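Here's a structure for you.
All protein chains but one are shown in place.
After this line comes chain A, so read on.
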Amino acid sequence: MSYAYLFKYIIIGDTGVGKSCLLLQFTDKRFQPVHDLTIGVEFGARMITIDNKPIKLQIWDTAGQESFRSITRSYYRGAAGALLVYDITRRETFNHLASWLEEARQHANSNMTIMLIGNKCDLAHRRAVSTEEGEQFAKEHGLIFMEASAKTAQNVEEAFISTAATIYKKIQDGVFDVSNESYGIKVGYGGTAAPSGGRDGSSAQAGGCCS
């Protein structure tokens, strides 16, 4: 399928906060509570439309466990957007946000758009982190914030799409040099079938660089 842009996203956050479920809800519109735990990384993709332009989101769903971080770091490179997820029913997943953010800032592009998501908001009766705290954290660190539920699909669509809209706006504002793929953005070729994301860089590289 052709697209105007392809954005690379990563989903990060503690283990068990619902990263894979958010992805599945977004790509397949279903909730699967017995999803296998993620080892390394899993991929998902979906087309969305922003400003009448087809945009492909390629989403990397990473393993949350601490000891895999030396490996998962290599996945940050060239991501345009990140969903940083915590579980509103488990305080510690909120407490670890600062270290995730540090990790992301260190290993990702400094222009990466980060969306903070308080997941499992359907479990309001077990809430351990208030909405205000989430908002406050996001404000302090310059993140976009939403509470969402992978189970009920509440705000899932919005979270992925508003992140994309922010990235899109940065492109329009000239923040990114889109010919440089390290920003996690690839330009598609209208009409041409671009198999795995237009990485057949013939024209991009002809315009972009030396060789």
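Following the convention adopted for this analysis, a residue touches a chain if its C-beta (ideal position, glycine included) is under 8 Å from a C-beta of that chain, and two chains touch if they have at least 3 such contacts; residues count from 1.
Heads up, the rule we're going with is that contacts and distances are computed from a predicted model.
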Determine which name in "CENP-T/Histone H4 histone fold domain-containing protein", "Elongin-C", "RecA family profile 1 domain-containing protein" or "TBC1 domain family member 15" the UniProt entry assigns to the undisplayed chain of the complex.
"TBC1 domain family member 15"
Could you pull out which residues of chain A are in touch with the chain that's been left out?
8, 15-16, 34-37, 39-43, 58, 63, 65-68, 70-71, 74-75, 77-78, 92, 109-110, 180, 182, 195-197, 199-200, 209-211
